[in-house]
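One protein chain is absent from this view; the other protein chains keep their places.
Up next, chain A:
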Amino acid sequence: MSQEIAIQAENISKVFHITEDNHNTVKGRLFNIFNPPRSKAIMALKHMSFEVRKGECIGLIGRNGSGKSTLTRILAGVYPTDSGYIQINGTTMLMNLGVGMSHELTARENVYVSSSVMGMKIKEVDAIFDEIIAFAEIEGFVDTKIKFFSSGMVARLAFSIAVKAGADIMFLDEIFAVGDAKFQDKAIKVFESSWIQGRTVILVSHSMEVIKKYCTRAAFLKHGELIYYGDTEKAIDLYMQDNQ
C-alpha cells in the first residue's frame, strides 16, 4: 500500500437546514419578508478529520442517519462542506443505485456519458463498450431508455461502468445490497479480483462480513460524529455494541 494520500479531510462539517414551510418561491419570500421561515438545523457531520492513503479500502459503518452517505457525497464533491477543507488526489466516482445515470437516456448513451465524465475518450469507450454491456447482462437492451429497466438492471449497468471505467477513488454506497444473488456474487468476485488493486475504495455497508473481508481500516460514525477510525475489527465491535 502506498503512503501517498488519496483523501485528506480537515475539520469538515455539514449542517442541513430543513425549513418547515415552503418559502422556495419569490412570492413566498416577498409575502413572508417579516416572517422568515422557521428552519431546523441538523448537524449531519460534526468536525471530522481523517486521511485515506492511496490503495486503501476504507469501510464506513454506522446506524441509519449516522452520516455515512452525507460523508461520501461530500468527499465525492456532490455537497460542499460548511467548514474545513478536503483534498482529493485523483478522479472520483460515487456509486449507488441510480446516481450518475439519466433515466431519459439509453443504456448506450449512459455508458458513453458516464465513461466520458470519468475522463475516457470516445475511442477508449468504443473499445470497452461491449465488455460493459456483457458484464451488465443487458445485451438485448442497449438502445432502450433505462427508465424502462428494472432496478436490478440499472444497478448492474452502473456497477459495470464503475468496474470497466472506474476512477482512482471509488465511493461505493451499499452496492452489495442491490441486485439478485447472482449479481451480488459477481460484485464480490470483482472485489476479489485484481480490479481493486491500486484503487482507493470507500465502502459503505451494513454487512459487517463484507467490511471485515475487504477493508483495511474502518470508520465508525454515530450521529454525524466520527467515533472511531482505525482497526476494522474494533470499528465493527463498536458498531455491534451500538446496535444492542
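Operating definition for what follows: a contact is a pair of C-beta atoms (placed from the backbone, for glycine too) under 8 Å apart; a residue touches a chain by one contact, two chains touch by 3 or more; residues count from 1.
Keep in mind that, in the parts below, contacts and distances are computed from a predicted model.
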Name of the absent chain as recorded in UniProt (options "Succinate dehydrogenase subunit D", "Nitrile hydratase", "Transport permease protein" or "Protoheme IX farnesyltransferase"): "Transport permease protein"
Residue of A:Ala9, A:Met93 or A:Leu203 in touch with the missing chain, whole complex considered: A:Met93
Touching the absent chain when the full complex is considered, from A:Ile5, A:Met43, A:Val113 or A:Val142: A:Val113
Chain not shown, touching residues in chain A: 16, 24-27, 29, 73, 76-80, 88, 91-94, 99-102, 104-105, 109, 112-113, 116-122, 167
